[in-house]
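Removed: one protein chain of the complex. Kept in place: all other protein chains.
By written order: A, B and C. Residues from 1 in each chain.
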Amino acid sequence: MADTLLEVEGLNVRFESARQSHHAVRGVSFAIGRQKVGIVGESGSGKSLTGRAIMKLAPKAARIEAGKINFDGIDLLAASERRMRAIRGNRISMILQDPKFSLNPLMRIGNQITEAYRLHHRANAAQARAKALQMLESVDIRDPERVFRQYPHEVSGGMGQRVMIAMMLIPEPDLIVADEPTSALDATVQRQVLRILDDLVTRRGAGLLFISHDLNLVADFCDRVLVMYAGQILEDIPARELRHARHPYTRALLDCLPRLDRKVDTLATVSRDPAWLLPVQPAGGVLA
Amino acid sequence: MHTKTGGVTPRARFSEWIRAPIPQSPWHARVQQAWLRWRRLAGNPPAMMGFCVIVAFVLVAILAPLLATHDIYAQNLTARLQPPSARHWLGTDELGRDVYSRLVYGTRITLYIVGLTAVIVAPIGLLAGTAAGYFGGWADIVIMRAVDIFLAFPSLILALAFVAALGPGIENAVVAISLASWPPIARLARAESLAIRKSDFIAAVRLQGASPARIILGHVVPMCLTSVVVRVTLNMASIILTAAGLGFLGLGAQPPSPEWGAMLSSGRQFLMTAWWIAAVPGCAILLAGLAFNLFGDGLRDIMDPRNG
Amino acid sequence: MARKYGAAALLWIPALLLSAAAQAATPKSALVMAWNIDAISTFDPAQIGEVVTGELMDNICDTLAQFDPKDASKVIPAFAQSWDVSPDRMQITFHLQKGAKFPSGNIATAHDVEQGMRRVVKLGFGNAAALTEYGFRKDNVDDRIVATDDDTLVLKLDKPYPTTLVLQAIAANRVSAVLDMKTIMSKAQNNDMGNKFLTTNTACVGPYRLASWHAGESVVLQANDDYWGPKPALKRILIRHVAEPGTQRLLLEKGDVDVARDLGSDDLAAMEKSKDLSIVKVLKPQLVLWSFNTADPIFANEKVRLAMRYLVDYDGLGKTVMAYMGVPRASFVQLGATGALDAKAGEPFKLDLAKAKQLLTEAGYPNGFKASVLIGTLPYASPVAESVQQNAAKVGVTLTLERMANSQLFSRIRGREYQTGMQAWQTSVPDAHGNASRMVYNPDNRAEAKLTQYPVWRTSWQDKGMNAEVDAALLEGDPAKRNAMYARLQEEWMQKGPIAVMFQTYDVAGVRKEVHDWTWNGFRVYYDSASK
Partner (left out) sequence: MTTATPAITEPEVPRQPRRHDPAQARKRLVAKARVVGRTALSVCITLVGLAALTFFIGRLLPLDPVVAVLGDNVTKEAYDAMYHQLGLDQPLIVQFGSYLHGILTLDLGTSLTTGKPVLQDIARVFPATLELASVAVLIGTGLGIPAGVFSAMYRDTWLDHVVRVIGLLGHSTPNFWLGLMGLVLLYGTLGWIGGPGRIDLAYEFDLADGTGFYLLDAALSGNWDAFANVFSHIVLPASILGFSAMAYISRMTRSFMIEQLGQEYVVTARAKGLSWARTVWIHAFRNVAVQVVTVVALSYAFLLEGAVLIETVFAWPGFGRYLTNALLAGDMNAVVGCTLLIGLIFVVLNLLCDLLYRIVDPRTR
């Protein structure tokens, strides 16, 4: 595809625990450009971990190995922590699941947003403030002045997530990793948040890595879908072709979703088959 | 259960069995759990160190008669306050008794105090705490009020007061210390059982018509046990210190008992002339306290990693 | 913020090392003394029942007469410049100092002394015994202690007691302190005769007055400029409470104090060599007792009590634990007192397990027995007891020690709630009668009599015969005969008495070379003659 933004090859994540080493991500490889890519899988399939590994924010215990992680020509494997800091937020940023926990409860919303901005742009308090307010408006917050002054616990979940989006988009990153950004919200709000996310991303022409367990959602929101199972990518297909996915697991996932257009008497359950697990290709360069 | 693994050596078989992803029986599961914890402990050097020291202390206590070089009561007024030498490895005290031998036997007393206190404190604290937590309401208010009252005292002061009231002596010291150190345990147990009480399986048991006593003893207490055990282990260090403090003030073990605190306080008079009499038991107390702290800390990391 | 803290903390470490202790030499005009003064509870001479305050009081309140600094068995004039005794020894007339001033400015007269002495009897604290023993009772004190004019005081006795004894027991005792009765009575509340006021104040004629007392911290005595006698060389006596013997040694060696009063025997031995301080010691009229409660069937047996006496390693302990602390003594009469047996005859016992075993067998305890020993917190109490315990074990007697706060020890023994107990006992007169009247003579052995200030009563032991001997000896006019009678008493008592006397203690102090003329005898310390 044209101008690849992020390229991952043979990403492995292991947890070395006292009992035995748990191999969470097994040789995942993919590439994304300035498009909306969804990663779908059951919880524990290693999708979130993949997202964090890219930003080198995986927990300390995790040992990360990969053949290659390239972002816009930068070799993240080699990048120093210092370099990573310049990239995080600025070039790649991340939206987490639940604003209740992902926002600092003791910092005013305004400060959290301006902090994110001033970290990467030379700007005085006043400018940053102006920018932040403008950003809040752009995520459909009616009374930005007030929200700016409020504490996270004082705003609703949906608004919180919009604040999160504002905070993460304000430095104008090229790639956004959204880790289940809507799973904590109720259906109506979900749509709204997604819409905002959608047109902000498209307007800026940024890339989006959309991590979710909700196949339907991903199906009609993203351009491309990666289906993960047990730390591996089983299938990588354009969203519109999802209906014709041929991997049994993907099929199963689809079937067990209630559909309106077609009548099902019993909801299928996912049946697993060890054979799905492909041999893991040996990892290349070790990082972190 | 593991007949398939026929040909392999017992050792390999065992390790395979202990690692088995799915335990075959509750017992198997428990063994695996224990083994896992042991592994975690082994992976935690400070805790391991503490554990070893404690084991060492226990051994010393058991083997005291073999390790001691002198009769710990035998006095020799002509050979008093002697510095460490080949004959008396840690010198002699104000009555010419061998400090080393007394130190060795002292471990018995220390462990005795610690053990007895633990045995008294844990059940009291558990029952009070779980009862308060489970029943709530008035029981809770009353018990917790009592706990607060006790907690408002620094434990040493309280122990002092009780010992003064009960009269000196190890047993009384133990009772006093116990009286002073059950409240934190009770508080802990309460917090735990508050959480457990709400859980569904308790509701289930209740629906089966189990009596409160049965529920508390059969279900709540076991759930609280781990954290209480951890807490008690951590407390042991402060128990040792409190006991030593009492001994230091002459309210603990009575002469000629070689209790470390008592040894220390009698050595206090000879600081300038024979520093080792005070220095040696002091070090022993320090070591013991440290060991229990390290081990307790490790235990806590292992038992409930959440507050690692 | 935490970073700042960190910086502050780091600064602290070198501070600790560099904080050069500004070692202040003690002030020239003051005597600085380290002493365990926890026992101080009042400054009312009628109530004081304890050594420390006693010593202070001696330097605050003049008494009619005083012990000769050089020879405690002699009594020399003090506030009374002279006295004459009626031929029948039944009346003593004191001629007092004229025009002496109290700190309040009032003039001290014989009436103050009279009121003061009556006050002691009427308040009836322990010290009242000093007077009641000689027939001054609440009902008769007003006619027996009389000031005939401003500077004459007359004591009328009920029996012809030996005059020196009376002088020692009363005239040289704080019961005859010269109190500023006007001031004191003006401070009296609910007819306590100023007792409350005097707990924290003094109002006396004397070389020093109490400037401040912080319980368990310090006492400061200030010299009285308008004192009638020779002016004290040192204007101030600063006493700092220090409980730890080791600590006292440190302070003394560092020159932070001039005198240390509670040094441990081993520290003393070590300090003997030091050239910038000297160790001084003097025998006190204080005995270390091992009392047996004869209400207990075991110790009712005279042979058992005797056996116990052979379990004490007088010699060994005397050379080690008790070195500097005291000398072996078995007689109830302290060395240096009139009528005392000499050192040898007064200590017929020695550690002799065989003898003890034999006595126990005769007593019917061939395999020994179990008993408890109560001990207090005196520094030597525990080692002495442990030594005895060890020897006892060798003859099959199991002694269990119970160490407790002194006040607790006292109340247990006073209440007869004990088997055996060790404590120190001090008399106030250098005469055999001083202890004979307390450790031998038991006027009433009934529990309800509660003669708790009689050590002998506490052992529930009474011997009518010896009671009689004590009475006789007291009134015997001929000194030689009198001494002989006391000698007999002592020998008899040492064999069957309910109390094993083990040691007579020293008053011992470490004194820095800067201090000159540190003067004392077993009965008092003369601050006013010390200088620097």
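FYI, contacts are C-beta pairs under 8 Å (C-beta built on N, C-alpha and C of every residue); 3 or more make two chains touch, one makes a residue touch a chain.
Because the structure is predicted, anything quoted here is derived from the model rather than measured.
S.K.: Shown chains touched by the missing chain?
M.R.: Per the touch rule above, the missing chain touches A, B, C.
S.K.: Give the residue, chosen from C:106, C:152, C:218 or C:519, that touches the chain omitted from the document.
M.R.: Residue touching the absent chain, from the options given: C:218.
S.K.: One chain isn't shown here. Among B:67, B:210 or B:234, which residue touches it?
M.R.: Touching the chain that is not displayed is residue B:234.
S.K.: Check each of A:73, A:105 or A:205 against the chain that is not shown and name the one that touches it.
M.R.: Only one of A:73, A:105 or A:205 touches the chain omitted from view, namely A:105.
S.K.: One chain isn't shown here. Among C:107, C:405 or C:484, which residue touches it?
M.R.: Touching the chain that is not displayed is residue C:405.
S.K.: Per the definition of touch given earlier, which of A:53, A:76 or A:94 contacts the omitted chain?
M.R.: A:94
S.K.: May I ask you to list the residues on subunit C that touch the chain which is not drawn?
M.R.: Residues of subunit C in touch with the missing chain: 2-3, 5-6, 8-9, 12, 15-17, 19-27, 32, 38, 41-42, 47-50, 123-126, 128-129, 132, 196, 199-200, 214-218, 238, 240-244, 246-247, 250-251, 253-254, 256-257, 377, 405, 407-408, 410-412, 414-415, 449-453.
S.K.: Touching residues of subunit B against the unshown chain: what are they?
M.R.: Residues 45-46, 145-146, 148-157, 160-162, 164-165, 167, 181, 183-184, 187, 191, 234-235, 237-238, 241-242, 244-245, 248-249, 261, 264, 268, 271-272, 275, 278-279, 282, 285-286, 288-290, 292-294, 297, 307-308 of subunit B touch the chain absent from view.
S.K.: So that we can see where the missing chain sits, which residues of subunit A does it touch?
M.R.: Within subunit A, the residues touching the omitted chain are 52, 55, 57, 60, 81, 85-90, 93-94, 96-98, 101-107, 115-116, 119-120, 151, 153-154, 164, 167-168, 171.
Keep in mind that, in the parts below, only the chains that are shown with their structure count from here on.
S.K.: Taking the mean of all protein CA atoms as the centre, name the chain whose own CA mean is closest to it.
M.R.: Of all chains shown, the one whose C-alpha centre lies nearest the global C-alpha mean is B.
S.K.: Could you work out how far the Cα centre of subunit A sits from that of subunit B, in whole Å?
M.R.: 49
S.K.: Within the complex, which stretch of subunit C touches subunit B?
M.R.: Residues of subunit C touching subunit B: 244-246, 249-250, 264, 266-267, 269-270, 313, 316-317, 319-321, 377, 379, 382-383, 385-387, 389-390, 393, 400-405.
S.K.: Which stretch or stretches of subunit B touch subunit C in the complex?
M.R.: Touching subunit C: residues 73-75, 77-78, 80-81, 94-95, 164, 167-169, 250, 254-256, 266, 268-274 of subunit B.
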